[in-house]
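Only one protein chain is missing from this complex, and each of the others stays in its spot.
Going by the order they are written in, the chains are A and B; count residues from 1 in each one.
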Amino acid sequence: MAYEFTEEDLQEIEKIKAKYPEVKAATLPVLWVAQNRFGHVEPDVQKLVADTLGLPQAHVHGVASFYTQYYKEKKGEHVLDVCTCLSCQLCGGYDILEHLENKLGIKAGETTEDGKFSIQEVECLGACGYAPMLQVTNDQYVNNLTPEKVDDLIETLKAGKEPEYDQIGMPLRKVK
Amino acid sequence: MPEVFIDGKRYEYEGDHQLLQFILDQGLEVPFFCYHPSMSIPANCRQCMVKVGQPVKDRESGEYELDENGDRVIRWFPKLQTSCNIKVADGMVVHTQETDELVERAQKDTLEFILANHPLDCPICDQAGECPLQIQTYKYGPEGSRFEVKKVHKPKRVQLGPRVILDAERCINCTRCVRFTDEISETHQLTIVSRGDKNYPTTAPGTEFDDNYSLNTVDICPVGALTSADFRFKARVWEMNQTPSIDITNGKGTNIDLWTRDNLVLRITPRFNEDVNDHWMPDEGREAYRVFNENRVSKPAQNLDGEQVKSSWNNALLTLAEKIEEHDGKEVLFVGSPHASVEENYVLMSVANLLGAKNPVFTPHIEEGYGDGFLLTDDQAPNTNGCRALGLDELSAADLKKEITGAKMVVLLNDQLVDRNVVSAKDIETPFTTVFATNHSETSKVADLVIPITTAAEHAASYVNVDNRAQRTVAAKETKYTNRRLDIEMSEGRLDRYGTSFDNWVTEDNKVDCMPFWNFTSQLADRLGLDLSYDTGRDVMNEISEKVPAFKGVSYSEMDANSGIVLEETSDKTVKS
Partner (left out) sequence: MSSADWKNYERVLIPDIDGLEKIDVYEENGGYSAFKEVLTDKKKWEGPKSVVDEVKAANIRGRGGAGFNAGLKWSFMPPSDGGPRYLACNGDESEPGTFKDRKIFEYNPHLFIEGALIAAYAMEVTAIYVYIRGEYKVYIDMMEKAVQDAYDKGFIGENIMGSDYSVDFYVHSGAGAYICGEETSMLESLEGKRGYPRVKPPFPAQKGLWGRPTTINNIETLAHVPNVINRGADWFSSIGAENHPGPILYGISGHVNRPGVYELPTGIPVLTLINEVAGGMRNGKELKAVIPGGSSTPIVRADQLDGITMDSDSLREVGTMLGTAGMVVMDEDTDMVDMLWRISHFYHHESCGQCTPCRDGTGWLEKILLRIKNGDGEIKDLDLLLDITTQMEGRTICALADAAAWPVRHTITRFRDEFEARCKKSVHAIA
C-alpha cells in the first residue's frame, strides 16, 4: 500500500523541522505525525517518513524499533496499554490485565478478530498513585481501575466514544 | 617528555593517544571488541577495562606528592575505565589484567555476559579460528558458564544483501558494521533494531545491504554474526595460507591478503595500508579470486587451421622464435598492458629494444565515472602508471587499433583488447598474433599462439597505482613449476607442511601449467641469441631501478619496508641502455 502525507501533515512537518538545527531531530515527531495519520508505522510508513525527511530508511527503522509507543505493525482500533509495573503490580494490575484478557478473549499482545481492541502489557506509565491503570491508544489514562471500571471503559469505546480526561487533584491542595 | 606507566613499566609518548591504542602500539594487549582504530569509539562492549590513576600534584609547588616510601601518590578513578575512550595523560598509571586482579575479574565478567546469549556454535561457525570472541574467551574468559536459563533467540541465516549473511544470535552488538556504513562507506544501510538483549543489526525492511563495500563488515565483525555469502562454509581459517598481495581489479592498488588452500585462492581480504586503503577494500576486488582460479590458460595453445590446439612449451617457444626471425624487427608490434606488472612490461620492452622493434605501446583501460573517490577508480587496470613510468608509448584505443591492423606480427602482453572493445577479433586475426595470457578470453581465443603466464597470485611483481605508488605482490599459489618449499617467500601453511596426497585438500589439480612472462622470455631470448635472462621478478626490478630513472631506489625490500614507494615524477622516462 502506498502511503502519503496530506498537505496539512506536510505543513506540520515543516513546522517540526524548523524547531531543530538538523533534520534528523525531526525523526521522532514525524513518526508521531505518521502514526497519527495512518494508525501505525509499518515499514512502508517508515519509508515514507525517511523519504519525506531525506533520511536513510535504516535510520528511521532503527529509531521506530527502539521506541515502544510506535506501532510497528497494525493494531486494533483501540490499544489498551495495561500497566503492570511496580505500583500497579502491588495494587492489582495483573488482575486487571487478566480481567481484560478474559473479557476480550485475547491475550496481551493480541488483537481481537474484529480489529477493535488490542491489549498490551506495558511498563510504568507514571501514574503510580492511581494504580492500577491503563492508557487508551497512546492517549487518555484511565486510573484506579476496578473490573467494573474496565467493563464500563469497553462499553464506552464500543459505543464509539473516547474516555474523557480523568483529572486527579493533589490530596492536600485546597482548591475548588 | 610526557610519560605513562603501564603495569609498572614506563613509556614515553608524544601527541594525543587513546589509551587502548597506545597499549596495543606497545605490543601489549588488552582485550576488546567494539573499538576499531578507523571508526568512532562507542565504548559499548566494555571489554577493555583497565584500572587508571593520576599522580597527585601539590597545588602550590606543582610537584608530585610522595608517600612515605617516596613513591608518587596516585588518585585512582573510582571505577574501572574502558581504555578505548580515555586519553593518555602525563604521569598516568595503568594497571591491565596482567597486574590487577580486579581488572582481570572485570574482563572475565564481561566475557561471561557476552557469552550468555551467544550460541557457542564455534564448530559450525566460519569465524572460528580468527574470532576475537573465541580467542579472548580462551585467554581471558570464564572456564565454564553459569547461564542455565534460556538464551534469547533471534533471526538466523538472514541474507542481508547479495554478499552478506547475518546470524543475529551470534551478534554481540559491537555496532562496528553499523558504524562502517555510517562513517566509512556512508551508505547508512544498516542500523541496530529493537532494544536491550533483543538488539541486532539489520537493514530497513525491504532494502538490501548492497553497499559496494559491504564485505568489510564481515572482516570487522568480531564474531561470526556477519559472514560472506560466497566464502561461507568453504574453508577453515587454519587450513589456509595468508599471502600479502595487491588488488589488480582497479588502479587503487588496494593492499590485500590472498587466502589459499591447495593452490586455490578461496578469499581475498584487505590488508591495512594507511596510505592507500586503510583497513578496507571494495567488494568487487574480492571477486578477483575467480581470476586466479577459474578459466585459466594452462599449457600453451596454437592455432592450427582455424582451431586452437594445445601445444608443448617447446613447440610454442620454437614457433614464436621462428615467427620473430621471419620478420624484420620493425614489422613486429609489441603491445604492453596496464593489466600486467611493471616487470612484465619492462621485459617486453627489453626484448623489443634488442630486436630493434618499435618501443612497445599500450592503451589505458579507463571507464569514466566508475570511480567513487574512495577505493573504486575510473582506471580498471592496476598498472597504468607503471607503463607510463617505464616509458611505454601511450596510445588512444583508436590509435592502438590502427597500429595493430597495420602490423605484420603482434606480441600482446596480457590485455583483453577484444573483450574491452579496443580491437575486433578480426583485427587480431590478420597479423600473426601471440598473446601472453593468464585467462581465456575473446582475445586469446583468436590468437595464433597463446602462451600461459602467471597471475599476480603466482608471481612476485610490482604495480604502480593511480597515485604513483609502486607496490608488489608475493606468490601465493604454486604453478606446475614452482614449489613453496623451495621459494622461501611463499607462505607454507599447516596443510602444506603436513598434508599428504591422502588428505582432502592436497592435490596437484590446482597448479596451472603456466610460467612467469620473464622466464618464458628468457628462454625465447636464449633461442634468439639475445642477451636477456631473468630468474625472478626481483631480478627484473633490480635492473629496472638501475636503468629507469622513475624507479630509482625502488626494490622489493624497500617496498616491503615502506608498504610501497611513491615514484618521483621524472621527465626522463627513457631507458638508459
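Everything that follows uses one rule, which is that a contact is a pair of C-beta atoms (placed from the backbone, for glycine too) under 8 Å apart; a residue touches a chain by one contact, two chains touch by 3 or more.
What you see is a predicted model, and the numbers here were worked out from it, not measured in a lab.
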Open item on the list: Can you say which of A:C91, A:L104, A:I119 or A:L157 touches the chain missing from this structure?
Closed with: A:C91
- [ ] Could you please point out the chain B residues that touch the chain left off the display?
- [x] 41-47, 49, 78-80, 85, 106, 109-110, 112-114, 116-117, 146-147, 149-150, 152, 172-173, 191-192, 194-199
TODO: In the full complex, which bits of chain A touch the chain not displayed? Write them out.
DONE: 19-22, 24-29, 31-32, 59, 62-63, 66-70, 84-87, 89-91, 123-131, 135, 138-141, 165, 167-168, 170-176
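Please note the rule applied: only the chains that are shown with their structure count from here on.
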- [ ] Provide the residue numbers of chain B that touch chain A in the complex, in ascending order.
- [x] 181, 187-195, 203-207
Task: Residues on chain A engaged by chain B in the complex (per definition of touch) - done: 43, 46-47, 50, 56-62, 65-66
